[in-house]
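There's a structure below that I have some questions on.
Only a single protein chain was left out; the remaining protein chains are all shown in position.
Here the chain labels run A and B in written order, and each chain numbers its own residues starting at 1.
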Amino acid sequence: MVSDEEFSTLEGRVRELEDKLAIYQLIASYGPSIDGGAVVEAGRLWTDDAWYDSDAPTAGSDGVHGRAGIEAVAKMCGEMSVGVAHITHLPIVSVDGDRATAVGHSNTFHQDAGEFHIARVASNRWDLERIDGAWRVRRRTNRILDGSAESKAVLAEGLRDAQEADHIR
Amino acid sequence: MVSDEEFSTLEGRVRELEDKLAIYQLIASYGPSIDGGAVVEAGRLWTDDAWYDSDAPTAGSDGVHGRAGIEAVAKMCGEMSVGVAHITHLPIVSVDGDRATAVGHSNTFHQDAGEFHIARVASNRWDLERIDGAWRVRRRTNRILDGSAESKAVLAEGLRDAQEADHIR
Partner (left out) sequence: MVSDEEFSTLEGRVRELEDKLAIYQLIASYGPSIDGGAVVEAGRLWTDDAWYDSDAPTAGSDGVHGRAGIEAVAKMCGEMSVGVAHITHLPIVSVDGDRATAVGHSNTFHQDAGEFHIARVASNRWDLERIDGAWRVRRRTNRILDGSAESKAVLAEGLRDAQEADHIR
C-alpha cells in the first residue's frame, strides 16, 4: 500500500523536475524574444524591477533596467535590418523554493556584409524568481569573457553554488 | 490513502516531462545525424512525408522533401572531406498531445583551409509528431537571420504560442 508520505515525496521530486524544465524554457526564450522583436513576450520573461546587469557597450553604463527597458531592447532588435542572434547555451540550474539560478555561457552572432561573425562571448548568472506561478528573471549578470577575473568569477561562483546545492563533493 | 485520480494526475505530469526530454533528445540528434553521416538514423528522426522547409541555398528552391531527402543530406555531409557542424541551440518546447513544437536558433560552422567560420545562423520552428511512440519531425522551418521580417516571425510567433500554452502572462 502506498502511503501519503511516499506519494508526496515523489510529487516533490516531480515538481523539482518541472521547475528545472520551466527554467530551461525561460532561458531558451530569451534569444527568440529579443531576435524576434517580440516586445510583450520579451518583457514577460523578466520581473517588473528586472536588471540586465551587462557590461556590453549597447547596454549603457549600468545595464538595462525594468521590464520596459527589456521591451525597448526587443523593439530595437526587432527593427534591425541586419541579422543578429542572441544565443544562450545549456545552463547549470539550481532551484531553491521560489528562487533559482542559472549559470553559463552566451554569445551573439552579427551579420555584416552578408557574413556572420561573433560579436560577443560572455559569462552569465541569471537570478530567477517564481512570481504568479511563472519563473522570471530578476537579474542577469553578463560579463564579456575577456580574461578578466570578474568574468571568470561569474562562472566559478555559479558552479560552486550549484555543486553545493547538489551535494557534489 | 492515495486515490487513483491523484496517482493518474501525477503520472500525467511525469509523461509530460518525458515528452519534453524526448523532444530535447530528438532536437539534439539532428546535428549528429547529419554531421556523422548516419543515413538511416537521420531518416528516422523525420516522418515519411517530412519537409525541411529551409531557405539555405544548399536546400534547393523548396527545401528538402521526405525521409529519403533527409537521408541524402546525411549521406552528402558524411562524404564531405572538410569539417561541417550543424548546431541546434536549446529550444523552446511546447507539447499538445501527440503534436509538439520546438523553436530556437541554429547555426553551422564550416572549415576552410583549416579555419572554422560561421556559415549560417538561422531561426527555426520544428513541427513534431508522435508516431509509433516516437517523436519525429514533420516540418522544420528554417530562415536565415538576415534581418528579414520572416526570419524574426519564426521566433516571435513560436515564443507567443509557447507562452500561451504555458499560461504565461
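One rule holds in what follows: a residue touches a chain if its C-beta (ideal position, glycine included) is under 8 Å from a C-beta of that chain, and two chains touch if they have at least 3 such contacts.
Predicted model only: the values in this text are computed from it and were never measured.
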Which of A:40, A:80 or A:144 contacts the chain that the document leaves out: A:144
Residue among B:27, B:100 or B:168 that touches the chain left out of view: B:27
Chain B residues that touch the omitted chain in the full complex: 1-4, 7, 10-11, 14, 17-18, 21-22, 24-25, 27-29, 31-33, 35-38, 41, 44, 78, 80-85, 87-90, 109, 111, 115-118, 132-134
Contact set of chain A toward the excluded chain (per top definition): 1-2, 6-7, 10, 13-14, 17, 20-21, 89-93, 103-105, 107, 118-121, 123, 144-147, 151-160, 162-163, 166-169
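In this section, only the chains that are shown with their structure count from here on.
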Chain A and chain B: spacing of chain centres that average the CA atoms, whole Å: 22
